[in-house]
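Next up is a structure, given as structure tokens.
Missing here: one protein chain of the complex. Every other protein chain is in place.
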């Protein structure tokens, strides 16, 4: 698209005022304009949650799937047409709870898709229950006496499973997030960006101020091809030490690159056609 | 149980001759006799696969569940009666493919159950398809041109998710495996043992000989409470460098220990009884 | 209509607490001596959409929500756009003139202009707007400010004295303003009257309480509209009532956890909606073949897929009967309102234990989230019955021993017995087996339990209204309320309401249908699923249907007019 206006739809944005999803939306639109993502070259998939509403606000081809199942839809879409830029918008509940299995397996397969994880550390759309990202002790309707589980760290999980690009960004820093989205998309293989996204309505721990005070940008000293350094940074979390930026990137070939059939073009570029079975029938004698 | 004979059932063992499941069975029986695991204090849960048949050969209370779903059954069982030693017998397909989500979440919750992962790097019972543990290049009915996916490493995954005890053992070393089973069970929290289990019928890469030649025991120099060392060892795999032994153990309280209600006894020890709702109804005025 | 309740409604944008204002208003009506029914409409958004509540109240019990509004409070434009047409002739529309809502002239509606916004702003917070409106409304209805004050006090007790004060002030300001400026228009419709003790409850609470009464010990619930509130009720009560609530990673885990807990002997349940139930279908059959008692609460909403997440529908009925491959005994109950939800949930736990099989309690958004007032539920007679269970060591114990009624002796894990439960077909001990005789015996044993259940339990539908009628309405589940409201106007119509779906009371239904002069089937779905089941089970096809699946409930008025056409 040429302008952010072209990316708008007739549907008006209905997130809560101050919601961190606005930053993600803005950064994505900017990236889309910068890279000219359009209805020929791009498709979006989202899960169910506040995050998923984003598809209604973007004039780009999209599929709103089931809660937790955005990634496999994106996997199939990418295999069928690997020329498309495929983005997944997913939530921490969607991606890490309901859809945890798909997340690790897409990472393992190293499919060339970009997962934008709207991490608000809460189940927003179902009115604020504790999510796998909520901190220990977190009080919500589902954990009125405080959460007794350790939060799940999505990036070490992705690294363990085989992701080849992992990054973290804060939605409030739109330029940085935009850069991350562009870099993740440029990467050949599975990329995930954990976007720190305040939910102003339900999460009063991970607020805008919390992130503004506690994030820091990874600098040159961080070697993004060193996996154990990556693990260390990916696990890092707490007061004044939430690193943002690219945490790991490596250059293995993607699943699509390794699939022999796709070397000569996309699957859908060979239109579906009736096949002759003579050879196969001959073997059945 | 007092003797391994007491542990037998009328059903005769039907694994292929030479199958690595025999070693797991034997080691488990030995551990059960040594620790007197019996029908008062122990319950087993298994998934579906060759591994799951083990329940038919053990005279211990057990539940054979669905493919991929042994862990949540064990989770519920443990929460209801946390005095029971709860063991899960699962396969690499069962645990890491179909059941991957439960595996990471049970690890995260740090529930005090022991997962015995029969890792034969293949789907045995469905006649030999590639599993998430099969090596890259692996040729099978499902990957006739060679597997293009990287195998999943279960132990780093468990560590990333929050497991507090991870170990690896080769089924051929029965004494060692028995020790691992006993230690895992003694641990207060989520424990997983990746058991290297040759499938003599379908996996001709990870054979008995392969493991005998390539495993080594972790010695004193490995600090089991050092998480980054643990990651390094958990990822280690290849010629002459497959470490076996306890890779990581840490002492966080288990989920059951953190659940306030369970401090005073098991859930089932308070028999189900009719409750009075007066107080609740009063609030509805 | 003479016996028609008075319907009060308030609408505004989401995020302003319309739902809790609705509950407060209902409590006020109730404490003033009235029965009420409060229905909520909101979109699947946290903010920005349109929210509305409708409370119909009367001296007599009210079972459904009316479409015709007697008194509407519009907090925004959308309320006017969407609901003006529903205001009764001579009804009241309260609004804030400074918002300049476009109020069509020529409508026979009394406009009451209250400066909500101005008053709220003066008191320090726009959010107080609803409270101002509430105070003004109570005044216009001749209600008691003391009762309102008491309710506000209770509602804000956790937020501290300051919050209580500001809210009372806001309500008071509205009350005073209305009394001062509109006293001639006041209708003495909420004046406190003497009446029986009542309570107000929605289906989610009723279900959760039913579980509590029945000795529920373990609940695994992944949030999903419209049943999330069940977990919100149970979670804080865990310690006091001695149960464990666990939020699982997904619904597959939920049902498998519940099965595991039940295997250990705990009374266990899950709750979800259609999408989550899809993920439970495999576990459902696991409970069936392993004969593990579990209770499943399924709250229907607009479908398929994500569908209409916050709207009601009765589209999952046939799915409940056939979910999972092959066949096993399942019990399906379909309460008609919160009170039935309470009783049938209690019963569900006994049934699950008695027949060692999964029991589904099928409700919908309308039941789950609508508040209805009832006399306090009577559950003295309820007794926990765990069925054939032992905690002793039994010689040669056989988990799946054969018996005439199909029910085997259950021993939980940890009792010293070698208990084996198995998802593979199995012999009487639980060991896997594929032999013809074993298979046939176990299959028959399991299916016999359903026959036993049909024999022992009273599954008959209930006939409301006159025994002889010109028209018999047939329905199930949540349509009960609206139909009963409609019947108040139609003395020659009766209503056959089913709340047991499996085992299906074929004979009783057939008997009633054959007696009927004229039949009409009423359902909130596209194809008339109960009608399909009746045809399957009795051979009787009810040709005439009143169906709807736009997410909205049936309204008594629309049913009256539909049914009148048939008389």
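Here the chain labels run A, B and C in written order, and each chain numbers its own residues starting at 1.
Operating definition for what follows: a residue touches a chain if its C-beta (ideal position, glycine included) is under 8 Å from a C-beta of that chain, and two chains touch if they have at least 3 such contacts.
What you are looking at is a predicted structure, and each value in this text was computed from that prediction instead of being measured.
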Indicate each shown chain that the hidden chain touches within the full complex. A, B, C
Which of these touches the unseen chain: C:62, C:128, C:216 or C:289? C:289
Among A:19, A:33 or A:60, residue touching the chain not depicted: A:60
Contacting the left-out chain in the complete assembly, out of C:85, C:146 or C:327: C:327
In the complete complex, which positions of chain B touch the hidden chain? 13-17, 48, 50, 53, 64, 66-68, 97-98, 100, 123-127, 129-130, 132, 141-145, 201
Quickly run down the residues of chain A that touch the omitted chain. 9-11, 38-41, 43, 45, 48, 53, 55-56, 59-66, 69, 72-81, 83-84, 101-102, 105, 259-262, 267-268, 270, 272-275, 277, 280-281, 284-285
At which residues does chain C meet the chain that is not included here? 43-44, 252, 273-275, 277-279, 281-282, 285-286, 288-290, 300, 302-311, 313, 315-316, 318-319, 321-328, 423-425, 432, 434, 436, 439-440, 443, 447, 525-527, 532-533, 535-537, 539-541, 549-552
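One rule holds for everything that comes next: only the chains that are shown with their structure count from here on.
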Averaged over CA atoms, how far is the centre of chain A from the centre of chain B? Could you give it in whole Å? 31
Centroid spacing, where centroids are CA-atom means, of chain A and chain C in whole angstrom: 37
So, what's the distance in Å between the C-alpha centres of chain C and chain B? 41
Can you list the chain C residues in contact with two or more other chains? 238-239, 249-250
Interface hub residues of chain B, defined as touching at least two other chains: 101, 105, 259-260
